[in-house]
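Shown here: the complex without one of its protein chains, the others still in place.
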Amino acid sequence: MAEIAIKGVAKRFGGFTALHQVDLTISDQEFMVLLGASGCGKTTLLRIVAGLERPSQGEVWIGGRRVDHLPPRERGIAMVFQNYAVFPHLTVFENIAFGLRMKKLPQQEVERRVNRTAELMHIEQLLKRYSGQLSGGQRQRVAVARALAMEPDVILMDEPLSNLDALLRLEMRAELKGVLAASKTTTIYVTHDQVEAMSLADRIAVMHQGRIVQAASPVEVYRNPAARFVGSFIGNPPMNFIPATKAANGSWAVAGLTLPGPKSDKPRIEFAIRPEDVDAGGEGLHATARVIEPLGPHTLVTCDVEGSLFRAILDSNASVQVGDHLRLAPKLDRIRWFDPETTNAL
Amino acid sequence: MAEIAIKGVAKRFGGFTALHQVDLTISDQEFMVLLGASGCGKTTLLRIVAGLERPSQGEVWIGGRRVDHLPPRERGIAMVFQNYAVFPHLTVFENIAFGLRMKKLPQQEVERRVNRTAELMHIEQLLKRYSGQLSGGQRQRVAVARALAMEPDVILMDEPLSNLDALLRLEMRAELKGVLAASKTTTIYVTHDQVEAMSLADRIAVMHQGRIVQAASPVEVYRNPAARFVGSFIGNPPMNFIPATKAANGSWAVAGLTLPGPKSDKPRIEFAIRPEDVDAGGEGLHATARVIEPLGPHTLVTCDVEGSLFRAILDSNASVQVGDHLRLAPKLDRIRWFDPETTNAL
Amino acid sequence: QQVLFWSTQARPVEETQKMRDEVLKGFEGAVDYQVAEDGPWLTRLQAELQAGSGTIGLLGGLHGDFSTVGASLVDLSAVDVGGVKVNEAYKKLGMLGTGEQKYMPWMQATYLMAANKQALQYLPAGTDLNTITYDQLIEWSKNIAEKTGSPKFGFPAGPKGLKHRFFEGFLYPSYTGSMVTKFRSAEAETAWNKFKELWQYTNPNSTNYAFMQEPLLSGEVWVAFDHVARLADAFNKKPDEFVAFPAPAGPAGRGFMPVVAGVAIPKTSPDQDKAKALVAYMLKPETQIATLKATNFFPVVDVKLPGDMPASVKAFGPAIATMTGAPDALPALLPMGLGDLGGKFNQVYTDSFERIVLGGEDVHGVLEQQAAALKAIIDQAKAPCWAPDKPSTGACPVD
Amino acid sequence: MHGKALPYLLLMPATLFLCIFFLYPFALVAFEAVTRDGAFTLDNFRTMAGSWKFPVTVRNTLLLAAIVVPIQLTMALLMASVVSRLETGRSAALYVFAIPLGISDLAAGLIWLAIFDQSGFLNTLLSSLGVIDRPVMFLGYQSKLTIFIAVALAEIWRATAIMMVILVAGMGLIPKEYYEAAEVFGASPWQRFLRITLPLLRPSLQTAIILRVILAFEVFAVVAALGGTNLPVLMGETYNWQFTLQDRNVAAASALLILAISIGFTLFFLRVLRVPKEARI
Partner (left out) sequence: MSAVTETPVATVADARKAGDWLLIATALLLCVWVLLPIYLLIVNALSSPDQVTAFPKRFFPSFDLGSLSFFINFAGVARALWNSVLVATLTMILAIGFGAPAGYTLSRFDFPGKGTFRFLVLMTRAFPLPLLALPLAVMFIRTGLDDTAIGLALVHTTLALPFAVLITFSLFSGIPVELEEAAWTLGCTRWQAFRKVTLPLALPGIAASAVFAFTISWNEVFAAAVLTIENRTLTAFLLQSLGESPLYLKFAGGAALVVPALIFIFAVRKYLFAMWGIANR
């Protein structure tokens, strides 16, 4: 049982507030991914959970115990640091074995676990090297292996795969998911890779400027962003936003189209759609193609819609030229609406 | 004029050979992306170009001058380090200004450049902080800003955006491309993000175990991998490979299909296709769906084709269930063939 | 151009200061009086001699300090002392066994006993301080130790203490009538055993004492033996509390040894004439009296001491007179003709002390071994005997 | 880059300096050690070793070093840890701990003499506490043990600061992240000290220990002040040979012995505390 509850946690560094009142509960064995812009407070939050930083206020509970004042080693956690923190004076083997030795496991068990996790991370041939003799990605994998070998109740990973190539990353991701599920570990995982987030997460918590804006399942976050920020942040390229003006009650004018929408008193709200949720041709938004980027199977077309930037992912077959005038038809069930003032979904 | 020529460069660390005979020419103002698995030697190659490491053999030329024996500062380069190397005793401002002060630029010019690059990297509000007070992504941006502010002839970037969130990354990427093009800088850029590679690169050099396997335009590398490794490494998910047996001269049997292919004496070669280059339905490879992963607009279906793993990216509309039997029709013009022994393209 | 007076004497800061302010002020040319410990003193001198040029104008030191560098000293026999009569015995010592006046006697001192008046009540019956013997001293110390509960005899056995002179010039002559020849005689063994006996009633802190005036003042020690200059402070500070008296007598007599300090001019002296003038100045009666006041070293020339002397001088004068004039007086001379082996000669006595008294080794055995060392030194130096040993032809024998 | 020449160029000033001001005079002295009256001989060493004090001297010196240095190391580490952990008053504490640096061995000997002397502060304190009724002689020749303890205390007091400052500077350079990682992986403060601080501090430890050990073989002034001749040490004997006995040859031999012992220990610590090249930060 290692449920994590973060209750009203805030963190100030001098005058700067890195976290405002964060509340988040991660159920036992859940895989929670933290997403957010650079500098939004992800690492800070992890460090607070780990006990490396004291919250300025609020409480942290792990497995039903209040742990605010416990030192990290008594919290039953392991952590992968954003900058690895691989011990320079120890070999890879000893780095991975570090936590196990602290637990005073028998040598045999230590070796077994080290070998297993090293294999998992594809660093079994590096066990005798020192950190100075490793490449960035190799160092990162050592950091991950070190945390996995602990088989902790809770594992905190801060961008653990950021320095790996796509292929390895894909593999590691699958392995991680498998291992963590098998060992019933509760996980908080920071990543900036949305594919990774989507494919790993049970839930995604989106952070913005020290606040958690939405915490929900990947599909929910993707499809139903709770706030404009979530939509703009998640999805690559992100959601498109176009101002909409009231046409009638529950009906809004958007870039030459009139679309059914929420009932609201406001004269102007925001229309939002994901780039892949438009089709070229037919009844659609009036757009002028500005930049065409082939992305393999698809083509990313950046257009100008009523003076705002609008990105559409079109099938590569649709041969679009820069300067072309396009009609981009939104899929109706994928349209979202936001309040421009509160920036919340309507 | 800052053409970079790497001629027969090799690097050994004790008994370990990190680079074997690398030859690569990067034309003036070209944006070259280095791609390769973790530990394949990318950083080592950059460090040799920068002059931080001496090649065990071979020559490095920059702008028509042989520079092997020149110290880094006489090579007209700037570099972004994989783990940032932001000076801990200087503020962000002074970090960015560091190189400019070395050049003895007037204070006004220093401020102008620092402010400009800081803005570009969205760190203008952090100028007074020390590196210890920055988040990982912020530190990384300082490292990039520091190199950009130098306006060097050649810039070497080692995974400069790896710790940034997708949105910022997208933005930075665009800004980088713009700035570097405007300043006519020759760039070598290491990344593990293929989208980044594709969208930034004039040419991509794919490295594998200390060798350059292919150096060509992004589309070429994607569409026409010169070796099996390139196909398997590039593309996310990567290319699929299925053994093909000779059916007739120039015609090969692949998982129940007979396809036209190269003329070869070999009895068995390899059929390869990218996941997005198959369509569900019709005349196709016999496959059984094993894992279904929704990826927003598309669905990644991992199947079993004749006992090998096969990934297909299908339209989300095609509603596939685990265990379904599928026919996956390859787009004929996208099929590639590899020699299983040399692993080179046929 | 002032004359640099490089000296091992009058090192305690107050004395140094007095030397400068009171003794040397009167010299026509300026004098820079600098003191140094023996190590730096000698090192500096040797360096100047080796380099062949120097800044030291005049050297001040004990007899022993000069013995190493005798060859590099200017002959002072021609110095015009202006009719002052200098002690002839000391002048002879100053020739260091050569025909030249290597150093000129400058001042003299000796060792005395001092006692806190509180100690007098424990004096064994029938003991006169002026004729005290070693046995009486032992008994007295024993009395004090037993009555007060702590040993209160003091002896400067610290690293900077002058203990070797006590054995050479006091203990040995008093018991054996000899310093060298009877080094391992039965009488010598008796002497050491007596001393061991005395040591039982000696303040154990003695091995840390360089000079006795402080333990006397602090009351740690009630009865002490030391160099007069190193007792003076006690008398000057508390004139009414202490008495001074002669060194004790043994079966062979009342052995005592003078200490002679001299001045010499190294061959590298930058201005020898001026230095010689300073030598003459040092021997002037007024200077000698000023020196006595400053350092508690007595004149080496015939002078009449005025009445305004410090308490220490007033106390020491009669005691010294009593000692030297005693019927059983047995003066011992400073070692002569040893050259640079003087240090090793002293070490023989100190080592014997440390081994026998501190280390508790067998007296006979130690003396056998040390005698061999002593013989080696004497033989190497080919030094003939000096008082109280009878003159010898060739190296002084160690029986 | 000046390539291979650069390191030599950088070492040039120090090397030249040491050659002129150390190596040249040293060679002259060393020559004296192995000659007598111009002829090569080992007599000087024999004379030195033959002196009855010699075994005691060597024993005392080694024993003193063996007891003082480990205690100092421990205390220096303790001080450095305290200093690096303190949040308020850190610089005041550092200053206080560093104070003995400014105190010469002569002065340190004096200070401790004032404490241990028969009329010293320790006796006053003990008697006012009623532990003793008359002053105890701590430094008498019979109480070699208390002399030894007093000398050891004085040495510890005086020379711990040297190690402490080196270690403090070294600790300041250990990145915090390693402590955090160790903490997360279950290391208690003590284990962090053992497994992170100590190994990462190795270069500084090496320096501190070597310098301290070398200096420990040269103790003299403090010993002389507190123990007189009751605790003869090598350096004191060297002095004795040189200045009291005026035998420069034997003194030189004795100095060479100190050098040899120091070199032996130095090599030992260089080996034991070596940081493999690849394991450096």
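Descriptive notes on the structure:
Letters A, B, C and D mark the chains in the order given here, with residues in each chain numbered from 1 onward.
Keep in mind that, in the parts below, contacts are C-beta pairs under 8 Å (C-beta built on N, C-alpha and C of every residue); 3 or more make two chains touch, one makes a residue touch a chain.
No experiment lies behind these values; they were computed from the predicted model shown.
Of the candidate positions D:58, D:149 or D:259, contact with the hidden chain is made by D:259.
In the complete complex, the residue from C:84, C:210, C:280 or C:387 that touches the missing chain is C:210.
For the chain left out of this panel, the touching residue among D:66, D:131 or D:173 is D:173.
Shown as candidates are A:65, A:103 or A:268; the residue that touches the absent chain is A:65. Seen across the whole complex, the unshown chain contacts subunit C at 4, 6, 11-14, 16-17, 20, 32, 34-37, 39-40, 43-44, 46-48, 50-55, 160, 210-211, 213-214, 217-219, 230, 233, 237. Even with one chain removed from view, subunit B keeps its contact list with that chain: residues 50-52, 71-73, 77-79, 81, 83, 85, 87-89, 98-99, 102-103, 130-132, 146-147, 150, 156. Of the residues in subunit D, those that touch the hidden partner chain are 1, 4, 6-8, 10-11, 13-15, 17-18, 21-26, 28-29, 75, 78-79, 82, 84-86, 89-91, 93-107, 110-112, 114-115, 118-121, 123-124, 127-128, 135, 157, 161-162, 165-166, 168-170, 172-177, 200, 203-204, 206-207, 210-211, 214-215, 217-218, 235, 238-239, 242, 248, 251-252, 255, 258-259, 262-263, 266, 270, 275, 277, 280-281.
In the analysis below, only the chains that are shown with their structure count from here on.
One finds 92 Å separating the Cα centroids of subunit B and subunit C. Every residue of subunit C that touches subunit D in the complex is listed here, in rising order: 38-39, 42, 68, 149-150, 157-159, 203-208, 218, 220, 340-344, 346-347, 351, 354-355, 358, 369. Across the complex, subunit B meets subunit A through its residues 13, 35-39, 42-44, 82-83, 133-138, 141, 158-159, 162-170, 192-195, 198-199, 219, 222, 232-238, 274, 276-277, 293-297, 313.
Every residue of subunit D that touches subunit C in the complex is listed here, in rising order: 52-53, 117-119, 134, 137, 139-143, 224, 226-230, 236, 239-240, 242-247.
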